[in-house]
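Only one protein chain is missing from this complex, and each of the others stays in its spot.
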Amino acid sequence: MKNASIALALAMTVTAGTASAQTIEMIVPFSAGGGTDTVARVFEPGFSEALGQTVVIRNVDGASGTIGAAAAADATADGSTVGYLPIGPLAIQPSLRDTSYSPDDFAYICQTTSTPVFLLQKKGGDASSVEDWIEKGTDGRVVYGSSGPGTIPHLAMAAFASEAGLNAVHLPFKGTGPAMNAMAGGEIDLFVDTATVLENNDVTALAVFAPERVEAYPDIPTMAEAGYELDFSVWQGLVAPKGVDEDTLASYSEACEKAIATDRFKKLADDTNTGVMYRGPEDFAAFVKKNSEQNRAILKEAGLIE
Amino acid sequence: MTIDLAFLAEALSPWTLLAIVFGTVLGVVIGALPGLGSVVGLSICLPFTFGMDTVPSLALLLGVYCGSVYGGSISAILINSPGTPQSAATMLDGYPMAERGEAGQALGWATAASVAGGLLSCIVLILAAPQLARFATRFGSVEVFGLILLALTCIAAVSKGSMVKGLAMGAAGLFVALIGTDPVTGAARFTFGIEFLTAGLDLISVVIGLFALSEAFSRLALRRMGAPTVANARVILPALRAWKGRVVNLFRSSLIGCLIGALPGTGAATAAFISYASAKQASPRRDDFGKGEPDGLIAAESANNAVTGSAMIPTLALGIPGDVVTAILLSAMVVHGITPGVRLMTEHLDVVNAIFVVLIIVNIVMLVVAFPIVRAFGRILSVPEPIIMVGVIVFSLIGAITVRGNALDGVVAVLFGMIGYALRIGGFPLAPFVIGLVLGPQFEQNLRRGLLLNEGDILSFPTASWISAVIFTTVALLVIANPLKALMTFGRNRQKQS
Partner (left out) sequence: MTQTRFARIGTSAVFTLIGVVFLVAAYSGGGAGAGNLAAGDTPNALPRILLMIWVGLGIVDLFRLSFTSAAEKKGEDDAELPGTAILGVMVLALVLAIAIVFAGYLIPVLIILPLLLYLTGTRTPFAFVLSYLLMGPALWFLFHHLLGIRLPILLSGGLL
């Protein structure tokens, strides 16, 4: 067993270059125990096993994940540092603020998850459809919460509000928890988040921000059915600093595909209603580029940036 | 109705008990080390829980959590550096007592109050979790803003020496908390183009610097070799009759802790300051506050430990994690296939019941392990003081660096250590700054949300709901009452003199 793993490690060294015999540091740009961290910690063993190398997680928290993303972008491009990054620091924050990195500063390894988001309201409210809220929002005002400026809950609602011409007030909270408390207390009317949030709180979903209805929730209409072509999801993926050589990238990408196919990862995905989604290096890079541009357009449309 | 007692077997299994003892000891030790707090402790343990059963793993984490909140008080009292921000309020009266040579008594009050607060919040959690969770949802941004204002009145109470300096430090603390990314618009404020500052200054690093490092510096400067305050530290529990006239304070402070804990996103440090401010108003010994008054210790410690139980209220009843700590607990549940949420209490009643039992045991274990741990700390503190202070410097650096995984936080800590040292020389009280810093982010976020909701009209806040009416009236009374009282005592003293 031990011999086998040594042999594997040696084989990897030969194929992937000398540097990768070392420990790989995986930067997670949020603190331990958060949503991204939980997935990353389940992803790590499978990834490490498939590569035959030790992978350690380093949590670098701060500024909506941009500090950690910057650390991943600045790291030595020898394959010894990778970043497990979600949509925010990769495809939203660089448009919203001056970050020291841009999406072009990464070499893309693979996408791991993609989870559609839902439009949520408090259970038992008097409105029961997207149309009700559009009516309310054009006559009076609607208040929507988010887990912070420039997060997907914010962006999706901002896009919806500007397309539907709603008079909408945005209340940012520090994370989903306090926002859900505010929804239970009636301070906010609408919130956008994943099925996990839908399942765990006293809320109902009015629509899903996806091109087609979600398999697990066949009764929930899409935003397109209400007349708004809006497609939003939260996703995560593995990146490396730009300049990592092709062989390393390919071997990491392969290991990544194996890691998200493990039972452990699938079980976590099932438990948390996370969609597993694999995209290889080129697809993922193209997707991030497209997604960033789309988000930038929304931010501009909503008057959040110039 | 039959009650299934199977959860008891699981909560009392040897593995669970072992996990509780191990977790509590680890938590107290980590909490007591300056710079390492609840979050670091929990992150250390999280990976181990993946291989454990559900209840023992939750027991381990709860032990670490409750232990670390209590542990912070040990270093707050013995070396005037709060081990965690939660115990910043403990320091206000704990350290003066230690300076008087009553470290044992101070530790005793802190221990007794912590355990009592923790147990009372367990009872509240068990009896009234759903009701309290629902009540907590009625605290909107405006109401929470009122509560933060209430806590800020504390600044006046702890401005030792000069009120002007104290208030200025409070404003400075509030301001420093705003450096970084604006929570509403996402714009960078006062970052001067430095990317590191967009994340803001980390509270824990600043607190470590201002208190732990500046204390180490000033002790090294004075060369107070083997100061009597730290030698032979042990817990001397207060005698029953010493509680006379303090029980009401204990209950009030614990209840404040329970209520604040149930509000998602407020936290133990806020609870401790609000409770301290209200105890200062209510206590017959209010003039001794800040000079080593046990009532102040009771207020701070019972409130911050009461938060440990009640922080579980929104988590268990609504599935809403109130802070990083409960979020970590929830993620441990997720790993074990338990989906937290509104249905947790109905679908996984056994786990919830086990959590109740575990929390009670943790608080009892805390009382037991406090004695040997404080003894061991006393032993460590009998090492020549310069070595201890170098140790404080090293630990502070590790603590600051590991909080967010950013080495620059270590530089921030040392810089604030130097600033703190200079401010001490200048006669500036440090506590108001930390109060401002701790409460700053919530002060701003709730104010801004309140303004967004009410079209920028701050005058409509008191009439937003009956809860806010009560809170803002209290704040107004406090603001008017204190100067009046000061004026009256001033007048009386003059009469006496003439």
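We just call them A and B in the order they show up, numbering each chain from 1.
Just so we're on the same page, contacts are C-beta pairs under 8 Å (C-beta built on N, C-alpha and C of every residue); 3 or more make two chains touch, one makes a residue touch a chain.
For clarity, every value in this text was computed on a predicted model and none was experimentally measured.
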Selected from B:L61, B:V158 or B:I393 as touching the chain missing from the view: B:I393
Of B:G186, B:G261, B:G290 or B:G319, the one touching the omitted chain in the full complex: B:G186
Hidden partner chain, residues of chain A it touches: 19, 22-25, 56, 58, 75-76, 78-81, 97-98, 149, 169-170, 302-306
Absent-chain interface as seen on chain B, which is shown: 40, 43-44, 47, 161-162, 164-165, 167-168, 171-172, 174-175, 178, 182, 184-192, 213, 217-218, 220-223, 383-384, 386-387, 389-391, 393-395, 397-398, 401-402, 405, 407-408, 410-411, 413-415, 417-418, 421-428, 444, 447-448, 451-452, 455-456
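What we mean here is this: only the chains that are shown with their structure count from here on.
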Intercentroid distance (Cα basis), chain B paired with chain A, Å: 32
Residues of chain B touching chain A in the complex: 39, 42-43, 46-47, 50, 134, 136-141, 180-188, 193, 195-196, 198-200, 202, 263-265, 314, 318-324, 326-328, 331, 334-335, 337, 339-342, 403-406, 441, 445, 449, 452-453
Chain A - residues contacting chain B, complex: 31-34, 37-38, 41-42, 58-64, 66-68, 70, 96-100, 143, 148-150, 169-175, 177-178, 180-182, 184-185, 187, 199-202, 267-268, 271-272, 304
